[in-house]
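Heads up, one of the protein chains got dropped from this complex, but the rest are sitting where they should.
== subunit A ==
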Amino acid sequence: MSTRTLPLLFINLGGEMLYILDQRLRAQNIPADKAKKDWLEEERKRVMNDIITTMFNKKFLEELFKPQELYSKKALRTVFDRLAHASIMRLNQASMDKLYDLMTMAFKYQVLLCPRPKDILLVSFNHMDAIRDFVKDTPGILSQVDETNKQLIEVIYTPLSGGEFQLIRQTLLIFFQDMHIRVSIFLKDKVQNSNGRFVLPTSGPVPYGTHIPGLIRIFSCSGEELRRMQFRDGGNYSATLREGSFEMYGDRVIKLGTNMYSVSRPVETHMSGTSKNSSQHTKVNTTPNPLAKEELNLLARLMGGLEVQKSTNTDSGFRVNLFATDEEEEEALISRPDELSYEVISIQATKDKQTNAALAKIMGEFGETSEPAPSSSSKGDDLLAMMDGL
């Protein structure tokens, strides 16, 4: 459908990922020793900077912003896997799954609740504003983020009509179709029901440009109003708020897309009780090959632009757990329902020799071009040793 959906999907999902990682990194900063605390704080900032730098890599974004159809869920998950590992931070499979669940459900919620389709842009700006804040002390990365923001505004989205934004929204909703994972922070705030569906209130301010329902006006042939009547609309709507700013800086008015996590409000997802529908739905990509050739080419171009500090040894690097304990993390991996497993693209999955060779080359390139700096891996070792001692 819309060929301009991918940048919005990427930026908003990326933004949610950063919110969650930031919260977990802060939450794991438990040692009482001030020196260790400061050091962990340094590491947190470094992880965030590394990921944001990768996210806003110029070549990568150039590819992303080209008009194209949305990626499959698999392909997008692979991109975020790479992104999440763009620093010395390491996530186990279960934590990565949970991270992705949270990101996608959060953005699905934001897309659904947007008053107008155009407001998805304001949600994106909320994420961009927060990202800018994460890197405000690092001018190099900050200018990258600002440049992307400018591109978003001027080149891509300002000329779009309301109808075209609705097409983008409809495309996103197809991507999120049938996802009903329950997120405890949503359940607690009563924005999600226990069946995984979001609450859609029939009250509150109407979108900018919409009138409060209730009025019927009848006109004469000459255009004058003959009479007006009221009908009972059954809801409890109020007047619209002012319009949010679509400029580089400004009050966005809409709260969707701002950071809802904090150290005191941790996030959990519930795997059980997901609706039967999730196993019933027909997958959009019905191609028999798990990795469509087009997607592979796209991924190759994208990955070529990503500088990744890849470490094959999962023990080095700074491990982040999205669960309260290691045991919970292990349990989550084992008990994850089949229909909710994310099939990350792996070399073994492809039977096509050519595809296989191409993918191997891409993966190989990562290993060659990016050696972790000696200092960082030793820092990682130090950290791990320290955590073992806790």
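Basically, contacts are C-beta pairs under 8 Å (C-beta built on N, C-alpha and C of every residue); 3 or more make two chains touch, one makes a residue touch a chain; residues count from 1.
Note that contacts and distances are computed from a predicted model.
Trainee: Suppose you had to identify the omitted chain by its UniProt name; would it be "WD repeat domain 54", "Elongator complex protein 4", "Phospholipid/glycerol acyltransferase domain-containing protein" or "Mediator of RNA polymerase II transcription subunit 18"?
Mentor: "WD repeat domain 54"
Trainee: For the chain not shown, which residue from A:S161, A:S245 or A:S335 touches it across the whole complex?
Mentor: Answering carefully, the residue with contact to the hidden chain is A:S161.
Trainee: So one chain is hidden, and I want to know which residue out of A:A130, A:V206 or A:V253 touches that hidden chain in the complete assembly.
Mentor: A:V206
Trainee: What residues on subunit A make contact with the chain left out of this view?
Mentor: Interface residues of subunit A facing the absent chain: 1-4, 66-69, 112, 115-117, 161-164, 166-167, 169-170, 173-174, 177-178, 180, 193, 197-200, 202, 206-207, 209-221, 223, 226, 231-235, 237, 277, 280-282, 284-287.
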